[in-house]
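In what follows, a structure is listed as C-alpha coordinates, so that the remarks can point back to it.
Showing chain A:
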Amino acid sequence: MAPMELIIELILMPLVAFVVGMMMVLMMRRIAAKLQRRIGPPFFQPLYDIVKLHSKRTQVSHGLIHDIGIVMAMGGYIAAETLLPVPGMTGIAEKGGIITLLYLMMIPSLGLALGVGQCANPNGSIGIARALTAMLAYDIPLVIVIFGVAYAAGTTNLVDIIAVQQAGGFETWGAVQMPVLAIAGLIAMHASLGKQPFEIYIAPAEIATGPMVEMSGKYLGGLFVMQCFQLYTTSVLYVSLFLGGGTTWFDFLLKSFLVLAIPVSIAYLFPRYRTEDLLRLMWKWPVMLGLIGVAFVL
Partner candidate 1 sequence: MTLTPLDELFLYSGITVLVALLLGRRLPAGWMVTILYGIQLLALMKMAPLGYGGEPISSALTFEVMGQSLSWRFDALSWYFALITLGSALLSSWYACGEWEQRFRQSGGNLWLFHLAMTLNVFSMLILLASGDLLSLFIGWELVSWAGFLLMAMAGGVATKAAMRYITYAMAGAMAIFGGIALVYVSAGSLQYEAILTAASQMSTAHLWMLVILFGAGFGIKMGLMPFHLWQAPAYAETPGPGSAFLGAISSRMGLFAILLVLVKLFGIVNIDSLKIPFTLIDARDLLAWIAVFTIIFPTFTAMKQNDARQLLAWHGIGQGGYMLLGLVVADAMGAAGGLLHVFNHATYQAALFMAVTAVIHRTGTADLNKLGGLVVRMPLTFMVLLVGIIGLAGLPPMNGFVSKWLVYRSLLNEGMPLLFVAAVIGTLGTILSVYKLIHNIFLGQLRVEHDNVKEAPWSMMIPMLILTAIIFITGLLPGIPLAWVASVQQAVGLPVPDYTLGGVESASGSLDMIWVIGVLFAGFGIGALIFYFAGGRSKRVHQLDNYAGGHFLTADVRYQYSDNFYAGLMHLIGGWYRGSFLWLEQSVKSLVEFLSLGMQGLYRRANAEFYLLSTALFVIAWVVI
Partner candidate 2 sequence: MSQELTHWLDDLLEEIEGIKVRRKSSRRVRADVPADALPALLELLQGRAGYIHLSAISCVDWIEDDEFELVYHVWSYESHSLVSAHIRIAREPGVYLSVYDLYQPAGFFERDIHEMYGIHFEGSPNMEKFILTEWDGPPPMRKEFDSEAYVNEHLNWQEYNPPWLQELIAEGGGVIIPPEEQRFSRKKD
(Lines give C-alpha, C1' and ligand atoms only; values in the text may rest on other atoms or scores of the structure.)
Protein backbone atom coordinates (compact mmCIF):
# COMPACT_ATOMS: atom_id res chain seq x y z
CA MET A 1 0.00 0.00 0.00
CA ALA A 2 1.30 3.39 -0.91
CA PRO A 3 2.16 5.45 2.15
CA MET A 4 0.08 8.37 0.95
CA GLU A 5 -2.94 6.16 0.59
CA LEU A 6 -2.38 4.78 4.07
CA ILE A 7 -2.15 8.21 5.59
CA ILE A 8 -5.40 9.22 3.92
CA GLU A 9 -7.04 6.09 5.27
CA LEU A 10 -5.73 6.75 8.75
CA ILE A 11 -7.23 10.21 8.64
CA LEU A 12 -10.49 9.21 7.00
CA MET A 13 -11.31 6.24 9.20
CA PRO A 14 -11.72 8.14 12.49
CA LEU A 15 -13.48 10.96 10.67
CA VAL A 16 -16.03 8.60 9.18
CA ALA A 17 -16.38 6.94 12.54
CA PHE A 18 -17.14 10.28 14.15
CA VAL A 19 -19.77 11.29 11.61
CA VAL A 20 -21.44 7.90 11.62
CA GLY A 21 -21.17 7.86 15.40
CA MET A 22 -23.04 11.15 15.63
CA MET A 23 -25.81 9.71 13.50
CA MET A 24 -25.89 6.70 15.77
CA VAL A 25 -26.30 8.97 18.78
CA LEU A 26 -29.14 10.65 16.96
CA MET A 27 -30.72 7.30 16.13
CA MET A 28 -30.44 6.24 19.73
CA ARG A 29 -32.15 9.37 20.97
CA ARG A 30 -34.82 9.15 18.29
CA ILE A 31 -35.58 5.54 19.17
CA ALA A 32 -35.86 6.50 22.81
CA ALA A 33 -38.22 9.31 21.85
CA LYS A 34 -40.36 7.04 19.69
CA LEU A 35 -40.62 4.49 22.46
CA GLN A 36 -41.71 7.19 24.85
CA ARG A 37 -44.12 8.65 22.26
CA ARG A 38 -42.17 11.80 21.84
CA ILE A 39 -40.88 13.51 18.75
CA GLY A 40 -37.26 13.50 19.71
CA PRO A 41 -34.35 15.75 18.88
CA PRO A 42 -33.75 17.34 15.47
CA PHE A 43 -31.33 15.79 13.00
CA PHE A 44 -28.28 17.85 13.90
CA GLN A 45 -28.82 17.70 17.64
CA PRO A 46 -25.62 15.69 18.41
CA LEU A 47 -23.63 18.27 16.45
CA TYR A 48 -25.31 21.15 18.27
CA ASP A 49 -24.47 19.56 21.59
CA ILE A 50 -20.83 19.02 20.74
CA VAL A 51 -20.38 22.50 19.25
CA LYS A 52 -22.15 24.09 22.18
CA LEU A 53 -20.04 22.24 24.73
CA HIS A 54 -16.84 23.18 22.96
CA SER A 55 -17.93 26.80 22.75
CA LYS A 56 -18.39 27.22 26.47
CA ARG A 57 -16.61 30.31 27.70
CA THR A 58 -15.70 29.10 31.17
CA GLN A 59 -15.02 25.62 32.39
CA VAL A 60 -13.19 24.09 35.29
CA SER A 61 -10.17 21.88 35.21
CA HIS A 62 -9.05 19.96 38.25
CA GLY A 63 -5.49 19.64 37.03
CA LEU A 64 -3.30 18.32 34.27
CA ILE A 65 -4.43 14.72 34.64
CA HIS A 66 -8.02 15.85 34.24
CA ASP A 67 -7.10 17.38 30.87
CA ILE A 68 -4.95 14.44 29.80
CA GLY A 69 -7.72 12.04 30.74
CA ILE A 70 -10.05 13.64 28.19
CA VAL A 71 -7.31 13.68 25.56
CA MET A 72 -6.69 9.99 26.18
CA ALA A 73 -10.39 9.23 26.05
CA MET A 74 -10.73 10.83 22.63
CA GLY A 75 -7.32 9.85 21.28
CA GLY A 76 -7.62 6.21 22.31
CA TYR A 77 -10.76 5.83 20.27
CA ILE A 78 -9.33 7.74 17.33
CA ALA A 79 -6.49 5.24 17.33
CA ALA A 80 -8.82 2.29 17.77
CA GLU A 81 -10.82 3.25 14.69
CA THR A 82 -7.80 2.71 12.46
CA LEU A 83 -7.72 -0.94 13.55
CA LEU A 84 -11.32 -1.45 12.53
CA PRO A 85 -11.65 -2.21 8.81
CA VAL A 86 -14.48 -0.62 6.85
CA PRO A 87 -15.39 -1.19 3.20
CA GLY A 88 -12.46 -0.16 1.06
CA MET A 89 -10.24 0.81 3.95
CA THR A 90 -8.25 -1.46 6.24
CA GLY A 91 -5.95 1.05 7.87
CA ILE A 92 -3.52 -0.80 10.09
CA ALA A 93 -5.97 -3.56 10.97
CA GLU A 94 -3.45 -6.17 9.86
CA LYS A 95 -0.78 -4.91 12.23
CA GLY A 96 -2.86 -5.34 15.34
CA GLY A 97 -5.73 -7.72 15.11
CA ILE A 98 -8.73 -8.17 17.28
CA ILE A 99 -7.02 -8.74 20.63
CA THR A 100 -5.07 -5.53 20.21
CA LEU A 101 -8.26 -3.72 19.28
CA LEU A 102 -10.00 -5.08 22.34
CA TYR A 103 -7.23 -3.84 24.60
CA LEU A 104 -6.83 -0.58 22.76
CA MET A 105 -10.49 0.10 23.47
CA MET A 106 -9.65 0.00 27.18
CA ILE A 107 -7.24 2.94 26.81
CA PRO A 108 -10.03 5.56 26.57
CA SER A 109 -11.67 4.10 29.64
CA LEU A 110 -8.37 4.19 31.46
CA GLY A 111 -7.84 7.80 30.41
CA LEU A 112 -11.31 8.71 31.54
CA ALA A 113 -10.75 6.90 34.82
CA LEU A 114 -7.57 8.88 35.46
CA GLY A 115 -9.22 12.17 34.57
CA VAL A 116 -12.20 11.49 36.76
CA GLY A 117 -9.93 10.40 39.56
CA GLN A 118 -8.25 13.75 39.68
CA CYS A 119 -11.59 15.55 39.96
CA ALA A 120 -11.59 14.44 43.60
CA ASN A 121 -15.29 13.83 43.53
CA PRO A 122 -16.45 10.61 45.17
CA ASN A 123 -19.43 10.42 42.81
CA GLY A 124 -16.99 10.18 39.94
CA SER A 125 -14.84 7.62 41.70
CA ILE A 126 -17.85 5.49 42.50
CA GLY A 127 -18.85 5.78 38.86
CA ILE A 128 -15.46 4.57 37.72
CA ALA A 129 -15.47 1.75 40.24
CA ARG A 130 -18.82 0.68 38.86
CA ALA A 131 -17.71 1.10 35.25
CA LEU A 132 -14.71 -1.14 35.87
CA THR A 133 -16.95 -3.66 37.58
CA ALA A 134 -19.28 -3.55 34.60
CA MET A 135 -16.28 -4.09 32.35
CA LEU A 136 -15.39 -7.16 34.37
CA ALA A 137 -18.95 -8.32 33.88
CA TYR A 138 -19.36 -7.92 30.12
CA ASP A 139 -15.80 -8.54 28.98
CA ILE A 140 -15.86 -12.16 30.07
CA PRO A 141 -18.67 -13.16 27.67
CA LEU A 142 -17.25 -10.82 25.05
CA VAL A 143 -13.87 -12.50 25.25
CA ILE A 144 -15.47 -15.93 24.97
CA VAL A 145 -17.30 -14.77 21.88
CA ILE A 146 -14.18 -13.29 20.34
CA PHE A 147 -12.30 -16.48 21.09
CA GLY A 148 -14.98 -18.48 19.32
CA VAL A 149 -14.99 -16.26 16.25
CA ALA A 150 -11.23 -16.01 16.01
CA TYR A 151 -10.82 -19.75 16.47
CA ALA A 152 -13.44 -20.52 13.87
CA ALA A 153 -11.81 -18.17 11.39
CA GLY A 154 -8.36 -19.40 12.34
CA THR A 155 -7.00 -15.89 12.64
CA THR A 156 -7.12 -12.82 14.83
CA ASN A 157 -6.81 -10.55 11.84
CA LEU A 158 -10.10 -8.72 11.41
CA VAL A 159 -9.58 -8.31 7.67
CA ASP A 160 -9.30 -12.07 7.29
CA ILE A 161 -12.26 -12.71 9.59
CA ILE A 162 -14.39 -10.49 7.36
CA ALA A 163 -13.01 -12.09 4.21
CA VAL A 164 -13.85 -15.56 5.52
CA GLN A 165 -17.42 -14.50 6.13
CA GLN A 166 -17.84 -12.80 2.78
CA ALA A 167 -16.46 -15.81 0.92
CA GLY A 168 -19.74 -17.68 0.66
CA GLY A 169 -22.36 -14.98 0.85
CA PHE A 170 -25.02 -15.07 3.49
CA GLU A 171 -24.37 -18.68 4.57
CA THR A 172 -20.86 -17.99 5.78
CA TRP A 173 -21.78 -15.07 8.00
CA GLY A 174 -20.74 -15.51 11.56
CA ALA A 175 -24.29 -15.10 12.76
CA VAL A 176 -25.45 -17.97 10.53
CA GLN A 177 -22.50 -20.21 11.28
CA MET A 178 -22.43 -19.49 14.99
CA PRO A 179 -25.88 -18.28 16.04
CA VAL A 180 -25.39 -19.04 19.72
CA LEU A 181 -22.22 -17.01 19.86
CA ALA A 182 -23.94 -14.20 18.01
CA ILE A 183 -26.65 -14.00 20.66
CA ALA A 184 -24.12 -14.04 23.48
CA GLY A 185 -22.17 -11.37 21.68
CA LEU A 186 -25.25 -9.21 21.33
CA ILE A 187 -25.93 -9.33 25.06
CA ALA A 188 -22.32 -8.54 25.90
CA MET A 189 -22.34 -5.72 23.38
CA HIS A 190 -25.48 -4.29 24.90
CA ALA A 191 -23.86 -4.23 28.32
CA SER A 192 -20.71 -2.67 26.93
CA LEU A 193 -22.75 0.24 25.58
CA GLY A 194 -23.64 1.17 29.15
CA LYS A 195 -27.31 1.73 28.36
CA GLN A 196 -30.26 0.70 30.45
CA PRO A 197 -30.61 -1.73 32.16
CA PHE A 198 -26.83 -1.81 32.48
CA GLU A 199 -26.14 1.89 33.05
CA ILE A 200 -24.91 1.38 36.59
CA TYR A 201 -22.02 3.79 36.20
CA ILE A 202 -24.06 6.66 34.82
CA ALA A 203 -26.92 6.42 37.34
CA PRO A 204 -28.03 10.08 37.16
CA ALA A 205 -30.32 10.07 40.15
CA GLU A 206 -27.90 8.15 42.28
CA ILE A 207 -24.33 9.27 41.73
CA ALA A 208 -24.94 12.37 39.59
CA THR A 209 -23.93 10.76 36.26
CA GLY A 210 -20.89 9.22 37.87
CA PRO A 211 -17.75 9.89 35.83
CA MET A 212 -19.22 12.99 34.21
CA VAL A 213 -20.00 14.74 37.47
CA GLU A 214 -17.20 17.31 37.26
CA MET A 215 -17.05 17.54 33.49
CA SER A 216 -18.01 20.89 32.11
CA GLY A 217 -17.76 22.50 28.71
CA LYS A 218 -15.20 20.94 26.44
CA TYR A 219 -14.50 18.20 28.95
CA LEU A 220 -18.04 16.99 28.62
CA GLY A 221 -17.79 17.70 24.90
CA GLY A 222 -14.85 15.32 24.70
CA LEU A 223 -16.94 12.66 26.35
CA PHE A 224 -19.77 13.28 23.87
CA VAL A 225 -17.27 12.75 21.06
CA MET A 226 -16.12 9.61 22.82
CA GLN A 227 -19.68 8.36 22.99
CA CYS A 228 -20.02 8.72 19.20
CA PHE A 229 -16.88 6.65 18.74
CA GLN A 230 -18.01 4.13 21.29
CA LEU A 231 -21.33 3.46 19.57
CA TYR A 232 -19.64 3.22 16.20
CA THR A 233 -16.86 0.91 17.38
CA THR A 234 -19.17 -1.43 19.21
CA SER A 235 -21.63 -1.89 16.41
CA VAL A 236 -19.02 -2.10 13.65
CA LEU A 237 -17.08 -4.64 15.65
CA TYR A 238 -20.19 -6.75 15.94
CA VAL A 239 -20.89 -6.38 12.24
CA SER A 240 -17.34 -7.42 11.44
CA LEU A 241 -17.49 -10.45 13.69
CA PHE A 242 -20.92 -11.79 12.86
CA LEU A 243 -22.52 -10.04 9.92
CA GLY A 244 -19.74 -10.31 7.39
CA GLY A 245 -18.59 -6.73 7.56
CA GLY A 246 -19.62 -4.75 4.55
CA THR A 247 -18.92 -5.05 0.87
CA THR A 248 -20.32 -1.63 0.11
CA TRP A 249 -20.81 1.36 2.32
CA PHE A 250 -24.56 1.02 1.99
CA ASP A 251 -24.94 -2.47 3.41
CA PHE A 252 -22.16 -1.80 5.91
CA LEU A 253 -23.94 1.20 7.38
CA LEU A 254 -27.30 -0.50 7.18
CA LYS A 255 -26.02 -3.45 9.17
CA SER A 256 -24.28 -1.22 11.71
CA PHE A 257 -27.35 0.85 12.37
CA LEU A 258 -29.61 -2.18 12.56
CA VAL A 259 -27.31 -3.94 14.98
CA LEU A 260 -27.20 -0.90 17.21
CA ALA A 261 -30.96 -0.48 17.02
CA ILE A 262 -31.55 -3.82 18.73
CA PRO A 263 -29.96 -3.11 22.13
CA VAL A 264 -31.08 0.51 22.02
CA SER A 265 -34.70 -0.48 21.49
CA ILE A 266 -34.49 -2.90 24.38
CA ALA A 267 -32.66 -0.45 26.57
CA TYR A 268 -35.34 2.18 26.94
CA LEU A 269 -37.90 -0.30 28.12
CA PHE A 270 -36.02 -1.11 31.28
CA PRO A 271 -34.97 0.48 34.53
CA ARG A 272 -31.51 -0.11 35.98
CA TYR A 273 -29.94 -3.22 37.44
CA ARG A 274 -27.90 -3.11 40.57
CA THR A 275 -24.19 -3.82 40.17
CA GLU A 276 -24.27 -7.31 41.56
CA ASP A 277 -27.33 -8.19 39.51
CA LEU A 278 -25.56 -7.02 36.39
CA LEU A 279 -22.60 -9.22 37.26
CA ARG A 280 -24.83 -12.17 37.98
CA LEU A 281 -26.74 -11.74 34.75
CA MET A 282 -23.63 -11.29 32.65
CA TRP A 283 -21.76 -14.18 34.20
CA LYS A 284 -24.70 -16.51 33.81
CA TRP A 285 -26.51 -16.23 30.49
CA PRO A 286 -24.09 -14.83 27.93
CA VAL A 287 -21.22 -16.81 29.41
CA MET A 288 -23.25 -19.99 29.24
CA LEU A 289 -24.34 -19.26 25.68
CA GLY A 290 -20.83 -18.30 24.74
CA LEU A 291 -19.34 -21.49 26.10
CA ILE A 292 -21.96 -23.57 24.30
CA GLY A 293 -21.18 -21.64 21.13
CA VAL A 294 -17.46 -22.18 21.55
CA ALA A 295 -18.07 -25.87 22.14
CA PHE A 296 -19.82 -26.01 18.76
CA VAL A 297 -16.93 -24.21 17.11
CA LEU A 298 -14.25 -26.46 18.58
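Here is how the candidates were picked: all candidates are chains of the complex that A comes from, given by their letters.
Annotations for the structure displayed:
Here, a contact is a pair of C-beta atoms (placed from the backbone, for glycine too) under 8 Å apart; a residue touches a chain by one contact, two chains touch by 3 or more; residues count from 1.
Since we're looking at a predicted model, the values are computed, not measured.
Candidate 1 is the one, among 1 or 2, that touches chain A in this complex. Here chain A touches candidate 1 in the complex through residues 10, 14, 54-65, 67, 70-80, 82-83, 92, 94-100, 103-104, 106-107, 110, 113-114, 117-123, 125-126, 128-130, 132-133, 135-136, 139-140, 143-144, 147-148, 150-151, 154-157, 160, 200, 208, 213-214, 217-219, 221-222, 225, 274-276, 279-280, 291, 294, 298, going by the rule given at the top.
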